[in-house]
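What follows is a set of notes on a single structure, which appears directly below.
Only a single protein chain was left out; the remaining protein chains are all shown in position.
Lettered A and B in written order, each chain numbered from 1.
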Amino acid sequence: MRRIGLVLGLAFLWLPILLLVGYAFSADRIPFQWGGFSLRWFRALAANGRMLEAAWLSLRIAAGAATLAVLLGGMAGWVLARHGRFRGRALFGALAGAPLVLPEVVTGLSLLLLFVVLQGAAEAAFGWQLGRGATTVLLAHATLGLAYVAVVVQARLAGLDPALEEAAADLGAAPFTVFRTVTLPLIAPALVAGWLLAFTLSLDDVVVASFVSGPAGTTLPMLVFSQLRVGLTPEINALAAVILALAGLLLGLAAVILGRNGRGGARAG
Amino acid sequence: MRRFLVLLPPFAWLLALVAAPVAILAGIALSQGAPGVPPFLPPVSLAAGWQGTLENILTLVQDGYYAGSFLRSLVVAGVSAALCLGLAYPVALGIAAAREGWRVPLLAMVLLPFWTGFLPRLGAWIGLLRDGGWVNGVLTGLGVTAGPLPLLYSDAAMYLGMVHAYLPFAVLPLTATLLRRDLAVEEAAADLGASPWVVFRTVTLPLSLPGAAAAFLLVFIPAAGEFVIPELLGPPEALLVGRVLWAEFFQNRDWPLAAALAVALLVLLIAPIRLFQRLDEGGSRRGASPPSRVGGTAADGRRPGVLR
């Protein structure tokens, strides 16, 4: 009986996705209508300059934002897990957790207002004309990603015996050596997972990007969203299939890396 | 000193890109609209002193259009969260009851759609629900309905999209809670004469309530401010806060009113957010010591040492 609920739930989650992928190979110009097997929509997609441009921009933003997020979020997670009490800890924790719970429209609008105020200040003070676009989206996505990475790293550190770092120090390792030889290898899976999470979030975000981006910064989700407002086109259908394949590939890769890492520690368990 | 160097970059970043924006948002919610770029007067300026206004806040309270959008958002978020919870229970119970080696793959199956892109999944529903779409085709083909139903751009479509998008959020905390439970307690209940359903109702369900509450809030909080799903799947009259805010900002260029809407939404969500954070802390503290039963992925040497 319990199995039925599980199967129905999984079917609900996966059926639309699988149908979408399947019909991407349909020749018909109406989506979700079978017109024989064809790769025409993939070819159309490959010839769509705007789409490719937006995708390339999104990938660069996502990679940059995820990298920044891992650096800053890694530090934040370490602070939250290992610093104990310090003045401002409550504020720090609240700020690090805020992007996880703030509604997207609030995050987007507030960040846009910040960028507008900064632009005004830069122009008034130095006469600089700063535009909005890829950079502002990257800053916004790095902030979102930071919060997620901090959670993942904090959880990993909380699960690690603090005596490991003490043991390294006791055996003669100076603080940076402790970090390099013990802490970093042990939190590496969390950093990889955090990077992937931040990367995916950035590639998935419409709302925040729509607020903070400028004329020159149309990301792929922004473009897809504007087309979906009109309806589903077979090209979007094909794009979804490509995204799914890439996501599957990336996740498989991550699972292999993390699995190998985790298994080393669990074989005897 | 060294600790300070690690603390400083993320703290400065968070102050600049989380704290400052929210403060500016609050400030602009109190400002007057004005033609120009940006389209508002700062509430306080060196030349004019205080030139802010409470007008935007008052508008939200007095104008039924805005008050109604908040009410509608809370209802939609509540219904979505309840639907997710109802569907998450059988899924989570199924995962928890599965054999040990199956649990991680099954949980991954639930979480994976989250990684496959939010917009493609909504696109799938658009394709499935439109007049000549798959769902209508199946319904007509089976003779359930005579002709195509107007499924897309309806409340039903919006809820389908919400549940599809947020179900993994609900399954995760619920599964974690169910996996942490002591099975001996249920065996004890059965031993004392409770039937499987009574065991579930009197033991499993009450013990999983903290996880269920976390699951509910994890859906409710983002759903309350949701913009994309009602925009793409919902009927035009489903004017939720997210859509109203978006329209005020992008179409009417009324930045102060949009900011006031954002502040009001934040204020409304403070209580559920605080509640969720308390549940989350409790959950992670409880979960810290017993070994996880989610298979053998956790490194063995990481049981926290008992010092002192």
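As a convention for this text, a contact is a pair of C-beta atoms (placed from the backbone, for glycine too) under 8 Å apart; a residue touches a chain by one contact, two chains touch by 3 or more.
The rule is short, and it goes like this: contacts and distances are computed from a predicted model.
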item: Options "DNA2/NAM7 helicase helicase domain-containing protein", "Acyl-protein synthetase", "ABC transporter ATP-binding protein" or "Lipid II isoglutaminyl synthase (glutamine-hydrolyzing) subunit MurT": UniProt name of the undisplayed chain; value: "ABC transporter ATP-binding protein"
item: Among A:44, A:94, A:117 or A:173, the residue in touch with the chain that has been omitted; value: A:173
item: Positions on chain A contacted by the hidden chain, ascending; value: 161, 163-164, 166-175, 177-178, 181-182, 185-186, 264-269
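In this section, only the chains that are shown with their structure count from here on.
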item: Intercentroid distance (Cα basis), chain B paired with chain A, Å; value: 17
item: Chain B-facing residues of chain A, complex; value: 2-10, 12-14, 16-17, 19-20, 23, 30-33, 71-73, 75-76, 78-79, 83, 86, 88, 91-92, 95-99, 101-107, 109-111, 113-114, 116-117, 120, 139-140, 143, 146, 150, 155, 158-164, 175, 200, 203-204, 206-207, 210-211, 221, 224-225, 228-229, 231-232, 236-237, 239-240, 243-244, 247-248, 251, 255, 259, 262-266, 268-269
item: Complex contacts: residues of chain B adjacent to chain A; value: 2-3, 6-7, 9-11, 13-22, 24-25, 28, 38, 87-91, 93-95, 97-98, 106, 108-110, 112-113, 115-128, 130, 132-134, 163-164, 167-168, 171, 221-222, 224-228, 231-232, 241-242, 245-246, 249-250, 255, 258-259, 262, 265-266, 269, 273, 276-277, 284, 288, 296-305, 307
